[in-house]
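Below is one structure, written out as C-alpha cells; the observations come after it.
Removed: one protein chain of the complex. Kept in place: all other protein chains.
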Amino acid sequence: MSQSETVIEIRNLSKVYRDFWGRPKVRALNALSLDIKKGEVFGLLGPNGSGKTTTLKLLLGLLFPTEGEVKILGKSAADVSKNERIGYLPEESYLYRFLNAYETLDFYGRLFDMTAAQRKERSEKLLDLVKLAPQSRRRQLKEYSKGMTRRIGVAQALINDPDLVMLDEPTSGLDPLGNRDMKDLILDLKAQGKTVLMCSHLLADVQDVCDRIAILYGGELKVMGRVDELLKAQDETQIRSSKLSEAAEKEIQEVLQRHGATNVKVDQPTASLEDLFLKTVQESRERPGHRNVTDNQSVS
Amino acid sequence: MYFDPNEYLLNPIISVLNWVVVVGCLTFVVLFVSMVNLIATRGASGVGVFFDELGGMVTDLFQLSPRRIWALTRLTYTEAIRRKALAVFVVFGLLFMFAGWFMGDTKEIKPDQVKVYISFVLTTISWLTLPVVLILCCFGIPEDIRLRSIHTVVTKPARRVEIVLGRMIGIWLIGCLVLAVMAIVGHFWIVRQIPAESQSLLTCRVPVYGTRIDFVDREGNAAKSGVNVGDIWVFRSYIEGATKARAQWTFRNVGESLLDSDGNLNFENSFSAFRSYKGDMTRPLFYDIRLINPEKNLAYTTDPQPVNEFRHKLDTIPRKVTIDGTQYDILKDFVTDRKELHVEVSCIDREQYIGMARSDLFIRMPDRQFWMGYWKAILGIALTLLLITMIGVSASTMVKGPIAAVLTFVIYFLSLKDNHQFMDQLVFGQVQGGGFLESVYRLVMHMGPSQELPANPAFVVVKFFDWVLNNFLWLCRHVIPYSQYFNMPEFVSNGFDVPWDTSILPSLLVTSAFIIPCVLMGYFALRIRELESK
Partner (left out) sequence: MTNMTSQQRKLVYLIGIVVLLIPIIWLSLPSDGKDAPGGVLSQLRSKYELGEADLGDVDASSAAMNFALLGMRGMAVNVLWKDLDQQKDTKRWAEMQATTESIVRLQPHFERVWDFNGWNLAYNTSAEWDAVPDRYYWVKQGAKFLKRGVERNKRSTELYYRTGKVVQHKIGYADEATDYRKFFLSDPDPAFKGGPDPVINPDGKDNFLVAREWFEAGCARELVRAQHILDRSLFRSTPARCLFDYAQALQKEGKFGEETRAAWDHARKDWTEVYGHETFHALIGPEESDIMLEMTDEEIKQQAGTPDDALRVRRAVDAYQKMTNYRYWRTRAFAEAEPEMAEAHRRLFDAKQAYKAQEFENARTAAYEGMEGFDKILKRPEYASLTDEDVLCEECLLGWKIWDDIYQVSGDKIPEEFPLKWLVQMKNENQMIMLNVNKQFKRLFLETK
C-alpha cells in the first residue's frame, strides 16, 4: 500500500444517544480516531452494539457527533456534495418496498442527476453484477427475500460508481454462495482502486478481504492494524502448503530441525482471527481501557 | 337567497410588508431557538456548527436539481398510488350513489336547489380530498424516517430541501389527480341531476358590484343605513315606501364592456320585501330604479318593478332612453366624467319596506359557461390542497405523523371563515366572558358571560394567563391563512363566476406567501434533526 491520500479522517469522535428529553442514554462511541487511505479495504469489527453502525452514520451525516470531527473525502460530514462519490449500503437494506428493482435503481440514479440512458445502462449492469435473477427484477421489493434485498441494496450503493464504498454488514442474510459473491465484489472494487469501509461482526468476511481492521468494543477502539501483521505471531513462523505426502513432511521436519527449530508442528491452519477477536473481547472485559494498536500512523 | 362577496381587495403593499414582517419574525424565532438548542447540546462549539449549517443550507439552496426533485416527486406519487391512496374513490363513489339521501326531493328543481347540488358536490370533493392529502403529507416523511428508507436518499446527493419540495409537489399532484377525477364526475353528476328543461339554472353570472351603497332616510337626509325591520340578521337594511327614503349605489369604471350584446344595461337584484301590514297579499311590492347624473342634473326612472323575493330579478335598461321626448344615451349622458354611474332604488308602496345590501344590486354582464365557474372553484380547492400540503409536509419534518396531521388539521380548521372570525373576535377582545381560563371558570361555575367576576386576587393571575394566551393567538391569527379568499365554491354554488380580483388573485397570493416559509421551515427542520426516529 502506497502512502496515498487519506479518504476518511476521524478525530476523537464520540456519540451519545439522548432520549426525548435530551438526557444522555447511551454512549455509543467514545473518542474514536482513525484514518482510512485511498484504495484500501478497511474493516470495522466488533460485537453487536459496539458502535460500528454509529460510526458509519456519523461519517455520512445521518447523525451528528457529540464530540470530535470527521473529514470524508476532504469534506465535512454535513456536506451533501461529498455524497456524489460515496456509495452506502445500510445495515438492512432500507429501500422503498413498493418499487421494483428497476424503479429503485432508476430512482437512485436520478438522485445523482444521471440521464435516462445512463441510468438504464447502469441499472442493467449492476443488476447483472449483483446477480439478481432477471425474472424478479420487475417485482416489488416487498416480495424479495433477505438475500435478494441485500443484492439490490448493493446495486443501489454502486449506482454512481463511487470512489468510497461503505458497507454495513454486507454479508448478513446472504447464503454461502452469496457470501462468496460479495467478497469477490469487494475485492473487485479494491482492484478498481476504490476505497472500501465495511463493518461486520463476521470475522471470516473481514479476514478474507480487508487490508486493515479495527476492532471496536463498547464504542471504543481496541485493536487496529494490518490484518496480516495483527495475526503474525512475532515469535512463530508458519509454513503453509498444499497437502504434502508423508515423506515430504518428514523431509521438511528434518530440514527445520537441522536449522535448530524447536516445537515443530505440522498440521492444518486454524482461523486465527477468531482467536484474536475473542482474545480482544475477553481482554476488554477484564481490562477495560486497554488498547492494542499496531498501526502507529493512525493514532495521534 | 343570500350571498355576500368579499368587499375588499388585498392591498399589495401592506400585504407584502405584513408578509415580510411575519416571515422575518418566524425566521428569527426559529433560528434563535435552534441556536440555543445547539449551544445547549454542544457547548461553545455549537455556535460554529450553527453558522456552518446556516452556510451549508444557503449553498444547498443554490444547488437544487430539477431532476432530483422530480425523482422525489415521482417517488411520493408512486408511493401514494401503490399504497392505495386512491381507495378514496370508493368512498366518493358511495357518496354519490347515495347522494339522494341528503338532497331530499329531486323532482322539483328550484334555483336554490341547484345551489344545494353544486355545493354538495364541491363540499364533498373538498372534504374527501382533504384527508387524502392530509394523511399523505403528514405521514410521508415520518414514515420514511421510521423505516429509515430516507437514509438511502440523504446519503445520495439529494438535498434535504429537495426532499421537502419533492414531497410537496408529489402529494399535491396526487391531490390534483384525485380532485380532477372527482371534479369531472361531479360535473357530470350535476348536469345529469338537473332535468333538461332546468339546465338554464346552471348559471355563471358575471356581476359588477357597486363600490359603495349609501342610504337616504324618509326625510331625505343621508343616513348610515336604512331601517332595521327586526331581523337578527343585519345584512340588509330596509327603505320605506312612498317616502324620500332610498338606497344609492355607485358603480365605477362604467363603459361599453358592461353592456350586453344588444347594448342594454342589465341590473340584477335580490331585494327582499317586508310588509308592515299585509294588505293585498296577491299584489307584490314595487320598486323603481333611477339612473342619475348629478353633474348634468339628469334622471331616468324605470317603470315600477315587482320585488321577486329570494330569486333573481333582472331589469334591463336600454342604452337609449327617452326623457320628456328627448333621447339620451346611458353611457354618454349618465356616466359621469369620473366614469361613475349613480343608481337609486326606492320603494313605491306606502308603509311597506324593501331590504337591500350592497351586493343585492349589480350590473350583470353577459354570462359565462357554467363549467368555467365550476373549474375555477376546483382551482380554489386545488389551492387549498396545496396550502395544506405545504403546511402538512413542513409540520411532518418536525413532529411525528399523527401530531403533524392534527396540527395541520387544526390550522385548516381555524382558517375556515367562521373560526377565523371567532379568532379575530377573541384577539380583539370582542368576545364576552374572557379568555380561556376565565371561560373555563365561568363554565364550571355556571356564570353567564356578562356576570362580574368575584373580587379575588386569583383572577389577576387568571387574567394575566389569558392575556398571554391571547397574545399567542394574535401570532397564530397572523400565521393561519384566512380561507375566506378560497371561497370559490361559494361563488359558483350561488351561480356566479369566480372573480379574479377578490378571489382568485388573493388566494394565489396567500398560497404563494406560504411557499417560502413552509419550504424553508421543512428544510431547516429536516436538516437540524438526526434522521433516527425517536
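All chains are identified by letter, namely A and B, in their written order; residue positions are counted from 1 within each chain.
Everything below uses one rule, namely that a contact is a pair of C-beta atoms (placed from the backbone, for glycine too) under 8 Å apart; a residue touches a chain by one contact, two chains touch by 3 or more.
All values reported here derive from a predicted model rather than from experimental measurement.
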- If the hidden chain were put back, which of B:310, B:409 or B:422 would touch it? B:310
- Hey, which of B:13, B:222 or B:281 is the one touching the hidden chain? B:281
- Query: Considering the whole complex, which of B:58, B:232 or B:444 touches the chain not shown?
  - Reply: B:232
- Message: Tell me which of B:35, B:86 or B:116 is the one touching the absent chain.
- Response: B:116
- Query: So that we can see where the missing chain sits, which residues of chain B does it touch?
  - Reply: 1-2, 98, 101-104, 108, 110, 112-113, 115-116, 119-120, 232-233, 235, 272-273, 275, 278-282, 284-285, 307, 309-310
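Quick note on the criterion: only the chains that are shown with their structure count from here on.
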- Distance in whole angstrom between the CA centres of chain A and chain B is 59
- Item | Touching residues on chain A, where the partner in the complex is chain B | 18-20, 22, 57, 60-64, 66, 76, 78-81, 83-84, 86, 88, 90, 92, 94-99, 103, 107-108, 110-113, 140, 156, 160
- In the complex formed with chain A, which residues of chain B make contact? 40-42, 49, 52-53, 56, 60, 63, 65, 67-68, 70-72, 74-75, 78-79, 82-83, 147-160, 530-532, 534
